[in-house]
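The complex appears here minus one protein chain, its other protein chains still in place.
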Amino acid sequence: MHKELRAGLIGVTGYTGMELVRLLASHPRMRLRFAASRSEAGKRLGEHYPFLEKLPGADLVIQQPDAKQAAAQCDIVFLAVPHGAAMNFAADLRAEGLAVVDLSADFRIRDVAVFEQWYATAHSQRALLQEAVYGLPELYGEAIAKAKLVANPGCYPTAGILGLYPALKHGFISSEDLVIDAKSGTSGAGRKAAVPTLFCEVHDSFRAYNLGKHRHTPEIEQELSIVAGAPVRLSFNPHLLPIDRGIHATMYAKLKDVPGLDEIHTAYMECWKDSPWVRVLPKGSLPETRNVRGSMFCDIGLVLDPRTKRLIVCSVIDNLCRGASGQALANANLMCGLPVDCGLALAPLMP
Amino acid sequence: MHKELRAGLIGVTGYTGMELVRLLASHPRMRLRFAASRSEAGKRLGEHYPFLEKLPGADLVIQQPDAKQAAAQCDIVFLAVPHGAAMNFAADLRAEGLAVVDLSADFRIRDVAVFEQWYATAHSQRALLQEAVYGLPELYGEAIAKAKLVANPGCYPTAGILGLYPALKHGFISSEDLVIDAKSGTSGAGRKAAVPTLFCEVHDSFRAYNLGKHRHTPEIEQELSIVAGAPVRLSFNPHLLPIDRGIHATMYAKLKDVPGLDEIHTAYMECWKDSPWVRVLPKGSLPETRNVRGSMFCDIGLVLDPRTKRLIVCSVIDNLCRGASGQALANANLMCGLPVDCGLALAPLMP
Amino acid sequence: MHKELRAGLIGVTGYTGMELVRLLASHPRMRLRFAASRSEAGKRLGEHYPFLEKLPGADLVIQQPDAKQAAAQCDIVFLAVPHGAAMNFAADLRAEGLAVVDLSADFRIRDVAVFEQWYATAHSQRALLQEAVYGLPELYGEAIAKAKLVANPGCYPTAGILGLYPALKHGFISSEDLVIDAKSGTSGAGRKAAVPTLFCEVHDSFRAYNLGKHRHTPEIEQELSIVAGAPVRLSFNPHLLPIDRGIHATMYAKLKDVPGLDEIHTAYMECWKDSPWVRVLPKGSLPETRNVRGSMFCDIGLVLDPRTKRLIVCSVIDNLCRGASGQALANANLMCGLPVDCGLALAPLMP
Partner (left out) sequence: MHKELRAGLIGVTGYTGMELVRLLASHPRMRLRFAASRSEAGKRLGEHYPFLEKLPGADLVIQQPDAKQAAAQCDIVFLAVPHGAAMNFAADLRAEGLAVVDLSADFRIRDVAVFEQWYATAHSQRALLQEAVYGLPELYGEAIAKAKLVANPGCYPTAGILGLYPALKHGFISSEDLVIDAKSGTSGAGRKAAVPTLFCEVHDSFRAYNLGKHRHTPEIEQELSIVAGAPVRLSFNPHLLPIDRGIHATMYAKLKDVPGLDEIHTAYMECWKDSPWVRVLPKGSLPETRNVRGSMFCDIGLVLDPRTKRLIVCSVIDNLCRGASGQALANANLMCGLPVDCGLALAPLMP
């Protein structure tokens, strides 16, 4: 009989906290043993989240955030608090010796100057930043398994990097002139009371936002520059979808030598063959966000447009599961010595 | 050439204010000449509402609410502010001699004690309450035409009263044992930043709220008691729909002498034959909220259930247009001597 | 090590077939070993359902429906075909000695005359009808465990019966004068190409259908008559919701002796305390369909309206999971000697 791993969660009121609670409720080896929130402390978790009643975790009483308490009750802690706040929580938790998965952006950008420019926030934990591992399991699985602090990737970067990595690695496409036209479900905008995300402002409508200046841009560029072996500067452009969950990134790249689609498709299949979750669709098929709803899958469709000599990559994930809390749990699995997909072989909810 | 009528609007930031601005933009005889809001004063209306640009009203600069300013610039003023605040605005405007259509609940309930009990608010304008006319044009058209203060009906009461009035008037149904199961689009919940009306909390879900204790209950009972000639006490139960606009009231009544559906249908047709907007559907047809979207129509479907000796009435309106701002404009039309449907022969937006 | 149970599915193209495939993909003891469809035979199941790729079942090749084939490859078979067709499939499968869970209506109604009247179909398997057990695990768990043919309940009846059963059993409410106002997500309408269920016909709209004459009426009456100990004749009235999944039944009952809400609430808690899935909400709370999305839960909210002496029961399920395929799997669990909730302790997908 395996020992149960004890997880903590700081920040339970947002959608990523909610999703982690959902996923931990059916994890076979890890249980939520500590949940903290300034605003909700004192409530049972099941009272705060009626969907959780009769499931593991429902009877946990929400605590005030406290590193020593967390250390006493947990093996690993998930941070689901805003960037800026997360870096200090992480330092406190690491000082207690706890393993930490940070879902914020605070440890994703290796270059402090780039972080401070894009996030307009001074980084107070530079030493810790050196220690952090970027938590994309397909790329950094071994390092994650040894890490004590994992920076969980952003939702858009997860979709973008998984979609472009093989084409850049094989040099099929130019590392210049990349355009990512990305669309995200509204849960990506968080759970804060605000007029622009009210039902009647989002439903039956569609709009772009932060064109050319979204903070996920340097994160995507950082990882793609590594694989391309050259600085990548790309145009990243997000839009808001009237759906709950799902990211669809349509990515436009200039082909270098115009390889055939067969060759590209084979390379993608080969590149991701060991991932439990990346599904390269058959040629001629395109992904849909519903096919990954509630799951860890990343579905990739490939189109070669000979008229304009472009490769078009469609990469689709669930922004809350694969793009946040599910990936955080995959990282925690690795950090705790479990198989990466333990508790994460989730079937998408259709329809 | 007719003189243009000048309208004022106090409260532009909510959905009812927004809808009134939309409707006035295409009114042939009335123009918005004064728009006021504490929080948005100083902005052009088109800046606040980009949908309005290039349409009449876009260039109006939002003012601070002020009765004297309103009097200098308007013939009639619409109040789209919360109940409790409206009664005092109304008094100030009436003191300046202005005609007023109040979209709040402050003047809907004739019995002050009932108002104060359900709204938990003292009524500061009891004299004015005597003067107010309940603004349901099909019932009180003549009185509205002579009124200086009209209490615009609530959205649910509009659907409920129009749907049950003929059956009660003809004595087809018992005035006891009425159940109204009503469903409203989310715009009915207003435009305040709040977690329960965020897109991800409403979309792809459905729930009841305020069962048996919604504030529209006494308003419906007041008007149905008059037509029934006896006190009506009914069970009114609202639900929240993941749609922008639309109310669907399904109403269950006990038949008295079990008349045939033909007789009831004929009586409904006759009762509403002079209304430009009530559409009694053919026997066997049921209404859909989309069929009235953006319009003044009230679509009524009638079902007789011989197994349970009930009449089921489905009454459908657009909660923002017929259930609020469009009806307010119809009342203003009457108060200004225009045909009730001037500028309001609107075709529903389909799909 | 337990022996794996082998499941078959006849009818894979509809939403209930799709849902069963999803649920079996994560069942720890039962695997889909035979899938049949006339129109899709020859395809891999993962090709037909891209959401399933990389999950158990994806590599199964869809067969022609055939009882002998099924018998050779399965321990138990789920029938997800239209009523009328199911009864004959069931006979063939039973002749081969197979255990059968029928998701159609063919074996739900014990009185053949009632079935033939409401479904306008002659029943060709009257002997088999005697053998069938009504598959509501909370009511008939022991009989289901011994059955070879289970009639899986309809979606509306599941919500309705679970919601009214305790009140009728305790005699809190009159068995006359019951009104069920039910709202269902569009997946309940099936996956047939048809104009009325196109996106643009359903989205941002709401309507009633089949008022007073829906075929689930006699099924609900049958089960409630048993618990009430007297014939129940009720008014059942469905509506179509612009959501994928979820049923919300709002049920209006006349209180007999006006017990307090405390007494009723306690009785409900006691009645369903052994169910892994019925959650009686705290007094003052109302259910939401999203809180049960993708799960087996039935959330029940209770409201006592002293003004009209009514008990209002809100009962909420996921129509595809609890209301169809998940409940079918729970029945199969019992028939195969597994715990009823084996593979069915599913956390709802939020948001």
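Which chain is which? They are A, B and C, in the order written, and residues in each are numbered from 1.
Heads up, the rule we're going with is that contacts are C-beta pairs under 8 Å (C-beta built on N, C-alpha and C of every residue); 3 or more make two chains touch, one makes a residue touch a chain.
Note that the structure is predicted; figures quoted are calculated from it, not measured.
From the set C:135, C:242, C:301 or C:343, the residue in touch with the chain omitted from the display is C:242, counting the whole complex. Shown as candidates are A:250, A:275, A:295 or A:327; the residue that touches the absent chain is A:250. The omitted chain makes contact with subunit B at the following residues, 15, 18-19, 22-23, 25-26, 49-55, 187, 203-204, 244-245, 276-277, 279, 281, 285, 287-288, 290-294, 297, 299, 345-351.
As for the chain not pictured, it touches subunit A at residues 177, 179, 181, 183, 200-201, 203-209, 211-212, 233-235, 237, 239, 241-246, 248, 250, 252, 286-290, 293, 301, 303, 305, 307-308, 310, 312, 314, 351. Taking the complete complex into account, residues 15, 186-187, 191-195, 197-204, 242-244 of subunit C touch the chain not shown.
We adopt the following convention: only the chains that are shown with their structure count from here on.
By number of C-beta pairs in contact, chains B-C lead all other pairings.
With chains reduced to the mean position of their C-alpha atoms, the one farthest from subunit A is B.
Relative to the whole-protein C-alpha centroid, the nearest chain centroid is that of C.
We define each chain's centre as the mean of its Cα atoms; on that basis subunit A and subunit C are separated by 35 Å. Between the Cα centres of subunit B and subunit C there is a gap of 39 Å.
Between the Cα centres of subunit A and subunit B there is a gap of 46 Å. For subunit A, the set of residues touching two or more other chains reads 15, 187, 203-204, 244.
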